[in-house]
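In this view, the complex is presented without one of its protein chains, the others remaining in place.
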Amino acid sequence: MQQIIMKALNDLRQQKPLVVNITNYVVMNNSANALLAVGASPIMAHSRQEMAEMMSFAGALVINIGTLDSVWIERMAFAIEQANANQKMVVLDPVGCGASTLRTATSRRFSQLAERLIIRANASEIIALAGETAQSKGVDALDSSTAALDAAHALLETYGCNVVISGERDYVLSKDQESGGVSVAALNNGHAMMPLITGMGCSLSALTGAFAAVGETTGLAAAAVLGVAGEMAAEQAAGPGSLQMQLLDALYQLDEAALSEHLKLAVVNA
Amino acid sequence: MQQIIMKALNDLRQQKPLVVNITNYVVMNNSANALLAVGASPIMAHSRQEMAEMMSFAGALVINIGTLDSVWIERMAFAIEQANANQKMVVLDPVGCGASTLRTATSRRFSQLAERLIIRANASEIIALAGETAQSKGVDALDSSTAALDAAHALLETYGCNVVISGERDYVLSKDQESGGVSVAALNNGHAMMPLITGMGCSLSALTGAFAAVGETTGLAAAAVLGVAGEMAAEQAAGPGSLQMQLLDALYQLDEAALSEHLKLAVVNA
Partner (left out) sequence: MQQIIMKALNDLRQQKPLVVNITNYVVMNNSANALLAVGASPIMAHSRQEMAEMMSFAGALVINIGTLDSVWIERMAFAIEQANANQKMVVLDPVGCGASTLRTATSRRFSQLAERLIIRANASEIIALAGETAQSKGVDALDSSTAALDAAHALLETYGCNVVISGERDYVLSKDQESGGVSVAALNNGHAMMPLITGMGCSLSALTGAFAAVGETTGLAAAAVLGVAGEMAAEQAAGPGSLQMQLLDALYQLDEAALSEHLKLAVVNA
């Protein structure tokens, strides 16, 4: 699997795919810089007057609901429709799903709308997004990871999407093209200080879009690359300020040797 | 007073209060990172469709008018009403008050509207906000600090709020709960390079909200912590770029020893 990740990273750096982002105000700068550092070409655009054109030549669309309102919801919905019309992948980052009715309802609406979808979220957002279906299974859940995995399986079934659950351990759930079953990979990369930088998850969603644009549509490569870069950065960081700076450097520097050294990947089932 | 500040910081790091921010586009990222680095949990949200829910579980609300327009003004007003309904503290950062009629009028409207209010601003904004009342006293003012202190006293009387005037020397004015009089504390922390980073004052307002959420409603702890962190950062900084990075690290690292070493606090009157 390390070879698959490295090939995807090489493809990304060679093809420099254009990733259209409709994301929140807080992380627009970070997300653009993370995409540039890894080798992709970010565009932040939201107007309906140009979205059809943009999606015709974009590699993928990233939708992040972090600072959502009724005006932006319709812009996002329109962009997803244009992605569908152009057979492009959509990455949905349902920020704060569960924290308000608006966010939960909007996340479900977009999950339904997108035809080629990857959902990237943390455990509580995944559980909130899956809602009752997952909760009914979750009653017997041993821990929050189990509850989130149950919820992720439910999302795969409901929306035909792939799912990345990020956290101390990341889980990547994707439909196996051959068997039709669900592959679950677990990643133990990253660093405890990463959640102290705003928009780490948002950066992961952006990178997921970049990898999807070059055909790596499981979400695994993005989670591995950000996790490894985070570890590389943490070795040089004295706090969240220097971690953020080092992380962009690490995304830029990351190569096969660094990936080999740091990658902690375990296939849970295939 | 150092013990009060340290206790508040420990409370903040333990409770990780949720601080809802409606702030300007320029500093959303900084403010979120400053809150995370010090140990709080930031949410940037503005939609009226979720603000009632948000304020029901938030610890405090921070309103910053830096990039204001008629749409955002009504969102901010609605959020303040929700904070009032939930007995939550509101921190107002009247960015650019005095620079345009719109900003001055909006700052006064919000000061009137918020029932539990801390105003955090620089001297000229405080003077502009207080307006004629302060100017009538300010004619005899020996320097801008005196004029700003007069204005701050007027604001306390008019709005029943606490006031933080930030500058080379910070002043923290609060109603003494027991005597009913006004306590004025002065802080000589900070560094001359801090104003060369955009949004330093905005970060102070955000931190003021975080401390208010754990019961430190004078504004003193936030001003002390940011000032001390700024000094710690400046020792390692070669310019405003590295200062900004080091400041987040310092907010994360700041402990009792650093506070003891750096704090330059003088009670002007009590």
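All chains are identified by letter, namely A and B, in their written order; residue positions are counted from 1 within each chain.
Following the convention adopted for this analysis, a contact is a pair of C-beta atoms (placed from the backbone, for glycine too) under 8 Å apart; a residue touches a chain by one contact, two chains touch by 3 or more.
Worth saying up front: this structure is predicted, and the values here are computed from it rather than measured.
**Q** Given that one chain is not shown, which residue among A:54, A:68 or A:202 touches it?
**A** Among A:54, A:68 or A:202, only A:54 touches the chain that is not shown.
**Q** Can you work out which residue in B:36, B:61 or B:245 touches the chain that's missing from view?
**A** Considering all chains, including the one not shown, the answer is B:245.
**Q** For chain B, enumerate the residues touching the unshown chain of the complex.
**A** Per the touch rule, chain B residues meeting the hidden chain are 24-27, 29-30, 66-70, 96, 99-103, 195-199, 237-242, 244-245.
**Q** Applying the definition given at the start, please give the residues of chain A touching the unseen chain.
**A** Touch with the absent chain occurs at residues 25, 28-29, 32-33, 36-37, 42-47, 49-50, 53-54, 244-253.
Here is the rule we use: only the chains that are shown with their structure count from here on.
**Q** What is the size of the turn, to the nearest 5°, that moves the C-alpha atoms of chain A onto the matching ones in chain B?
**A** It is a rotation of 120 degrees, to the nearest 5.
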